[in-house]
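What follows is a short report on a single structure.
With one protein chain withheld, the remaining protein chains of the complex are depicted in position.
Our next item is subunit A:
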Amino acid sequence: MPENTHHEMWEKLNMDLEAHDGLLEVLGKFYGDIYLSQENRLKGAEYLDFVLSEVHGLRIKELQDAKAEGRKVIGSFCVFVPEEISLAAGAIHVGLCAGAEAGSELAEQLVPRNTCALIKSFIGFKMAKLCPYIESSDMIVGETTCDGKKKAYEAFNEIAPTYVMEVPQTKSGAARDLWKSEVIRYMKAVEELTGVTITAEKLKEGIRILNDRRRALQRLTRLRAASPAPISGRDALLVNQISFYDDPIRFTAKINELCDELEARIEKGDGVAPKDTPRLLLSGCPMAVPNWKLPYVVESSGAVIVGEESCIGTRNSRDLVDESGETLEEMIDAIADRYMLIDCACFTPNQERLENIASLAKDVKADGVIHYSLLFCQPYSHESLKVDKRLQAEGIPMLSIETDYSMEDVEQLKTRIEAFVETLA
């Protein structure tokens, strides 16, 4: 973790320096235990380690430098917010802090106690002045993907400028029309914020940049089907997490390099765990940095994670935007269509998610699935029952885990996960 080199910058961002130093210290130790302790790690992981060590440092400096040149920073919490549009307006689009307990008690002043850890965390990070991304954002984009979030953004707007997109909850024609109108409304809001008029040419470029990022992540997903597993689930999760923070062009190049290394590894039959190690797919709620508890427990229990069916995983990379559109109208349609494919648990019905999990589990050759729901996350908790039923029909064992960001249940999680792994061995 960085020394005091960024203190001046953080002070200008009105962050709580003392509390933030404490957070970085804990994060650094946590990262050391969970990541740096891994054996037989990839060379390409140096990039991950560097980005993470500078996630609140150099990357924030890049944002500040861009802002000094007149560019805007847009922050969001959800894969529904169309980043193509932000890029087309020359803005920088970043994911915001939401993966730690920091500030959660403060958050209970604005949202009820029995709110999911993710929501409490993003509100807590803002209230405790701990997230340089929130403090750097010129606009924060929320969305209505669950009741908890949609009400939380009302409260959040009181402490940070929040723009909310209405995500529909069905996949009907009318819902698609609503979503398209929301994409257009977002485009206008971004144009107003940046003072840039989005042209077909700029939007085409935005689509290409993000499709390239998705193609690199898709390549990683495919390579993880190899046995023995060429990369740990922890590192792959980190790749997915960093995709929300780092510059998309740099990220794409680095992940393609990492994939080259993985291909060479697969060629040699090398892996991060022996060939007979049980392979698990993680499915369910997103895991924002530094929410590494479950992957760490899983991979310390004699299993390896070979895929993430989550917003920080395949839900964010599985579908591309059709690149054949030439006019602005065609491209907006293509963007609206692509985002409507997202199988978020907020949709009703949401049959396609069940199909996608079953086929992903087979594609990555998973022996079992761990379904992860955050406590008080109704949409994913409900779907865990349906996913279980569907996977049973496919003969794929599933373990359902409901937890939050605290460490108090680690021992019980270990017992469950080890017992699940024992049933697969």
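Here is the rule we go by: a contact is a pair of C-beta atoms (placed from the backbone, for glycine too) under 8 Å apart; a residue touches a chain by one contact, two chains touch by 3 or more; residues count from 1.
Basically, contacts and distances are computed from a predicted model.
> When you check the chain that is not on display against UniProt, which of "Alpha-E domain-containing protein", "Pyruvate flavodoxin/ferredoxin oxidoreductase domain protein", "Fluoride-specific ion channel FluC" or "Acyl-CoA dehydratase activase" does it turn out to be?
"Acyl-CoA dehydratase activase"
> Among A:199, A:327 or A:415, single out the residue that touches the unshown chain.
A:415
> Residue-wise, where is subunit A in contact with the chain that is not depicted?
Answer for subunit A: residues 397, 402, 408-409, 411-412, 415-416, 418-420, 422-423 touch the chain left out.
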